[in-house]
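This view holds just a subset of the chains, kept in their places.
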Amino acid sequence: MTNGTLVYQHDEEIEAWIDDATWILTSSFIIFTMQSGFGLLESGMSSKKNEVNIMIKNVVDVVFGTLTYWAVGYGLTFGTGEGANWFTGVGSFFLDPDEETMGTEFSKFIFQASFCTTATTIVSGAIAERTKLTAYIAFCLLNTVVYSFPAHWVWSKDGWLKKMDVVDVAGVGPVHLVGGVTALVAAIMVKPRYGRFSDDQVTIHGNSVNAVLGLFILWWGWLGFNCGSTFGISGGKWKIAARSAATTILSSCSGGVMAFLLSFLLHKRKFDVQLLVNGILGSLVSITGICAVTTTWAAILIGAVGACVTTFGQIALVKMKVDDPVGAVAVHLMGSLWGILCCGLFGLKDDIEHSFSHHDGLVWGGGFYLLGVQTMAAVAIIIWSVVTSFIVLKLIDLTIGLRLTLEEELYGADYCEHNVELPPDVKEYAESVLRR
Amino acid sequence: MTNGTLVYQHDEEIEAWIDDATWILTSSFIIFTMQSGFGLLESGMSSKKNEVNIMIKNVVDVVFGTLTYWAVGYGLTFGTGEGANWFTGVGSFFLDPDEETMGTEFSKFIFQASFCTTATTIVSGAIAERTKLTAYIAFCLLNTVVYSFPAHWVWSKDGWLKKMDVVDVAGVGPVHLVGGVTALVAAIMVKPRYGRFSDDQVTIHGNSVNAVLGLFILWWGWLGFNCGSTFGISGGKWKIAARSAATTILSSCSGGVMAFLLSFLLHKRKFDVQLLVNGILGSLVSITGICAVTTTWAAILIGAVGACVTTFGQIALVKMKVDDPVGAVAVHLMGSLWGILCCGLFGLKDDIEHSFSHHDGLVWGGGFYLLGVQTMAAVAIIIWSVVTSFIVLKLIDLTIGLRLTLEEELYGADYCEHNVELPPDVKEYAESVLRR
């Protein structure tokens, strides 16, 4: 009987891994589509002379980001070799596991690589329409490092924030805060587009159908993101995954209602596409950290506030003359700051898997501990991201140069970098400016 | 040994739920993409001055439809609290289940919410290019109620049609018939677009690439819809899901062959995009109710007839001067009527799970019972939908007003409601009409 039980236990464990791997891989595939979502969103919000270039930048994310994540990123995040400590992982570089462990290692790698490339792709939108493609390629290679350390802190069992019981289910910190802060640093360093804040600025009319299609793809990708982050479906994880799906959807819906309301009020009864799209995305960012460990009511509140924070964040950035063509900073930086704090406010102790959260948040009477940890996490990640991304971008600026020439910018990156047909009106406008 | 068996049974049950939840959630995510499919389809079939507006309407579906489904729809459909009866569910409003039941409740909610929003989105196409966005928002909020009652009748264990053994695997009644009837009522109430049936009507040339892309997305979403409707994969359900996939694909293929043939004959050897797309969609609607409980041969017949019914339905509607820009009424109303009857004709008793169908259809010698029940279901759902949707739309018309002004309609909703750039030719045409 003992033997039988043992075998049975073993089978059960294997069965659990099979179920979990299916879940992780399927989720990873769904998350992979987010790159096309970001591409369409950014392309649809940029002027027509740069819409191909921004799609290619999202290809660059996958190509160069995944390779460096395989080479060093995965090891820095999850390596448990000699020298691994609270600050960094070591080992598993150039990942090539044996047949015994490859099932779990590769699933984790694929899933995490999609997170890493998402952190990078956030930046591409904020510096659209004026950044060299070669500079962006260099950035993709280096940004893996910017991402991997915070990911280690939050998700590795050795990470210092993990040891303090920080709550971050699906990467509100390492993905969205890192991405948002880096986007802000980059947008400031690369400076505004020509004429963006002058009196006779040209209004940008992108392809809004593509922008909304991008929103839809990201929306569904987010379900993979947040639900896949239970990292399996075995044991009680399927319950948590179901809750993640519900809170994610509900947060985005209440964010959407708020965005419609804000647009109605701020845009004189008109519904501005960028405001709507970014409001919903902001609410999705806000729920990302807490999705598995909160209630539906809290999700609705979190999403509504997330949309507000994003909307007013965008207005503030324009006032501060930070040029972010697609609103990536507002969505990811503002949304994630609110989202990280929400974990401390509305997070519930995880009594099912005892893994996602070990404390109740402030509103459930858990006191200030969790809120304190979350605040510290936010501060640490911001400082890390500002410093490292500044170094990375400065290095690139001094070598390759970040910015297109004025001529290239006016003709558009599609024509200058990809030989795409130059539209006559773009040519005319560019020449008129260059003659001045 | 008894104990061991008990524990084992219990584990097996949990394992089944884990497998089922994975299936339901994955299917729900796939179904979620249908909103972008509907958006692209409708946008691609509308004139260019309204293509952004219709995408936003599909965002409205998700945002407002999911929230109201969470608040009241789920409870009206599946609530088992005090007062629940053959006509309506009660309880589970503002869904917030405890940790014990949340796995099943949330999975069911996510899956069903995607059904409810689909029923609503069908209508957006039929009233495209002339309806106020604010009116449509109000409609989304209220239409949840129109959907939830038929869904209760057909799928809740208390529902009166369920008790009579009605067959409806994936919502041919509550989703497509409700949606199609509501679309017809709405299209009649909102009246045709300016000049649609006059002698000098302007031909609409939408973005057909987007329309076909929308078809593809819907096609794959339908696989999630029909296969996910086995509501799991455990026991014998995986067999039924596999059959659903096969019948769904085969029905759509034979519908496609028929559509190519009809277009060849009706359009003088040319292949009309709208006819092809809607023919295939019509065959998908037709197979929706019966997919899990019929044979491949029957599926092929059902799809071919479904495409015919849709094509001639559309021709009849134009003759009756009902203006449905995208053909939603023909696809969903005609297709679903045929589909509901098909369950009574070609349905097979479900001997695997004993849940989807309890009688053989007419052609398998099961007699007229099932056909009678299906007919009754169709009649009941039509009456319900006509009455409730008329009330809902009348209410909106009397308060907010359904229709754009002539000026807004001519300039297009993209410009008037979303500040999207006004194309010069649209402006010119609009001004020439307004000068008359």
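As written, the chains take the letters A and B, and residue 1 is the first residue of each chain.
The rule is short, and it goes like this: a residue touches a chain if its C-beta (ideal position, glycine included) is under 8 Å from a C-beta of that chain, and two chains touch if they have at least 3 such contacts.
Being a predicted model, the structure only gives us computed values, none of them experimental.
Engineer: Could you work out how many identical chains the complete complex has, if 2 are displayed?
Structural biologist: In total, this homomeric complex is made of 3 copies.
Following the convention adopted for this analysis, only the chains that are shown with their structure count from here on.
Engineer: Averaged over CA atoms, how far is the centre of chain A from the centre of chain B? Could you give it in whole Å?
Structural biologist: 33
Engineer: Within the complex, which stretch of chain B touches chain A?
Structural biologist: Its residues touching chain A are 11, 15, 17-19, 21-22, 25-26, 28-29, 32-33, 35-36, 39-40, 43, 51-52, 55-56, 58-60, 62-64, 66-67, 70, 94-96, 99, 102-107, 109-110, 113, 133, 137, 207, 210, 414, 416-421.
Engineer: Could you list, by residue number, the parts of chain A that touch chain B in their complex?
Structural biologist: Residues in contact with chain B: 12, 15, 19, 22-23, 26, 30, 203, 205, 208-209, 212-213, 215-217, 219-220, 223-224, 227, 233-234, 236, 238-239, 241-243, 245-246, 249-250, 252-254, 256-257, 260, 267, 270-273, 276, 280, 295-297, 300, 351-352.
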